[in-house]
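One structure follows; several queries about it will come next.
One protein chain is absent from this view; the other protein chains keep their places.
Right after this comes chain A.
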Amino acid sequence: MSLPQTPYKYSLTQPLYDWHPWNMKWILFFGALIGSGICDRETFSGHQVFRINIRNEDEISKLNRLVNSDNLKLDLWKSPSTLGHPADVLVPSFSLQEVKSFLEDHGLEYSVAIEDLQIHKEMDSIVKSYPHLFSTGKGRQRPAIWLNAGIHAREWISSATAIWTARKIACDYGRDLVITSILEKMDIFLLPVANPDGYVYTHTHNRLWRKTRSVNPRSTCIGADPNRNWDSHFGGVGTSNDPCSDTYHGLHAHSEVEVKSVADFITNHGDFKCLIDLHSYSQLVMYPYGYTTSRVPDADELDMVARNASKAMASLSGTQYQVGSVGSTVYTASGNTIDWAYDNGIKYAFSFELRDTGFYAFALPADQIIPTAQETWLGLKTIMEHVRNNI
């Protein structure tokens, strides 16, 4: 597990994997559009990448026919060089219906594989595009906000939202009054994939994996629940001491390097005012505690801020996010991120559960990424603005 030695604003982790080269084109294409001053990526909504299974020569010629049709404006990214390897085709939104009908009529097997989760390369791209916003963290330390995402491997929408948010922040600085005034006073640290090994595993082996991928000494079961591994009522109610459990708390508090790295960084920094942890699903905005249903001393203020965030989020598409403390809203969960944050002087500690409420659950369709990120952004801004006004 490697995390950068020196803290960066937009703390960028180095995942231990490399993405497929065909994703590069997508990001370069996307990057060019951003350069022309569009902060909201509207033009890309609806574009999809189709992965088409090619089983014989006949299907290759059908595919070529499809790709060569002028009006569809398809882009063949990966051609089926050998039978048995799928072809990847970028399909613009206006051609989706026609392409799907063609594929279905001709019995071509396909799946829709939208990979705008090209996180590592996207992070590099953002830093390159906005160098003035990033530094090595030297110099005067300012009050800070930590945005945490992807601590649970299967909650892909969390990381997707985070990487969209990273570019949004960078792009809107100097354009949007709220985010500009926040960044004038505070630093924002954003961790898009807090559990990189787990995240890889959901791509390579098991889409529904949740935990880290650490080896447990006396068990064949892998991993601990990083959201039960924090040093706050560690091992208490709502955790399991069985390594095979999806809420296994780990060998000891901060035993998971993913957790220890972040906890140590925040502690050493010493001036974090706000921490927001993004999860899915259930559509909730929550505040501490998770280990108990009892109210924290700041419950009134946190509840008000959470309600304002929820209202802001609903204002975009009507999506309803319910509000309450973790313990009284979902279930008791000891050793979670925001309990630790709150107990360590970070008053404005919130946990979001993003879309949806159980229909697609973890496998949220890609066409909901941008709407989710856009509405979440309104909630994040509400909270960060309140923090800026109260520190």
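By definition in this document, a residue touches a chain if its C-beta (ideal position, glycine included) is under 8 Å from a C-beta of that chain, and two chains touch if they have at least 3 such contacts; residues count from 1.
Basically, contacts and distances are computed from a predicted model.
Of the candidates "Cystatin LXN-type domain-containing protein", "Acyl carrier protein", "Exosome complex component RRP46" or "Cytosolic Fe-S cluster assembly factor NUBP1", the chain left out of this view carries the UniProt protein name "Cystatin LXN-type domain-containing protein". The hidden chain makes contact, of the residues A:S310, A:T329 or A:S351, with A:T329. When the whole complex is considered, the residue among A:N195, A:T247, A:S261 or A:S310 that touches the unshown chain is A:T247. Residue A:G358 is the one among A:P217, A:G270 or A:G358 that touches the chain not shown.
The missing chain, though absent from the display, is touched by one residue of A:D225, A:D277 or A:D339; that residue is A:D225.
In the complete complex, the hidden chain is touched by one of A:R210, A:H254 or A:K381, namely A:R210.
Interface residues of chain A with the unshown chain, by the touch rule above, are 104, 109, 111-114, 202-203, 207-208, 210, 225, 237-242, 244-247, 293, 328-333, 357-366, 368.
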